[in-house]
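Only one protein chain is missing; all other protein chains are in place.
Let's look at subunit A:
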Amino acid sequence: MPFKSSTGIKIAPFLFILPFFLHQAVFNLYPTIYGFWISLYSGVSKLTFVWFQNYAYVLEDERFWKSMLNGVKLTCGSLFIVLPIALGVALLINQPFVERRKGMFATFFFTPNITSAVAVAIVFSFIYNREIGILNSFLGLFGVESIAWLESPKWTIPALIIMVTWRYLGINILYFLAGLQNIPHELIEAAKIDGANAIQRLWHITLPLLRPIMTFIVFQAIIGSFSMFAEAYLLANNGGGPNDSLLFPTMYMYEQAFRFQKFGYSSAIGYVFTLILLIVGLIQIKLFQEQDDRR
């Protein structure tokens, strides 16, 4: 007997999608609303309703802006270092002469991505060790003086970018590969016949057709950079690192909530952070769309 209400509306489809919405409501919607609600409170045990005062404090909080600046620096590293390398490797793997070993390459580059963040951070903290780290030993062969990768505020972000490049290269290669495989071969062939060289084909055919996947990849990179937590937290020895140079917004939220018990303030940081990312995301989508329209 089909599920049908007295008004004739079919109930079965709603029942099928109900678990998802229930899950969303309990684990996403409710915490989101509750988080907003407590962001309007101040205090530790005895809470006071303070309207939007926490938001005002966040906006003038140097450490919050420092964490956002660190997010920007890591985003730049992701966009201008990780993604170009990933695209280059993806283009290479997509060549007919490596076609048969594509799986092997993909596995090679993807393995760091499935390695535990804690293990990665611990291994890299040894690699970056100023005295006994393999990186300084290697650089020493070329006469480079020992670098304080994790002690100097100047070097912590480059150190993190190197680690992030190693760790997230694989997943970005896979995204680009997926995009490259959707580009019709006929277009490339036609361009070849018309006399377009490799760079022209890349610039005028491959990259424009990668735009949809690039929108996603770039947004992922931005979100991932600003939400950096485990790796940076462990590299910084369970803190924000020298002069907060490894402090990221999510780490700051965690610290304010679980170290200083300021759950209201922490929630306000979360909301401001989300709002900023939302605006950045919308601008990015708009920019990509505008370029598409122009074409």
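For this structure, a couple of remarks:
Note that a contact is a pair of C-beta atoms (placed from the backbone, for glycine too) under 8 Å apart; a residue touches a chain by one contact, two chains touch by 3 or more; residues count from 1.
Assume contacts and distances are computed from a predicted model.
Taking the options "Ferredoxin", "Cation:proton antiporter", "ABC transporter substrate-binding protein" or "NADH-quinone oxidoreductase subunit I" in turn, only "ABC transporter substrate-binding protein" matches the UniProt protein name of the chain that is not displayed.
Checked against the hidden chain, the listed residues A:137, A:181 or A:261 yield one contact partner: A:261. From the options A:112, A:158, A:224 or A:242, the residue with contact to the chain not on display is A:242. Although one chain is not drawn, its touching partners on subunit A can still be listed: residues 33-34, 36-38, 41-47, 54, 57, 61, 129-132, 148, 150-153, 237-244, 258-265.
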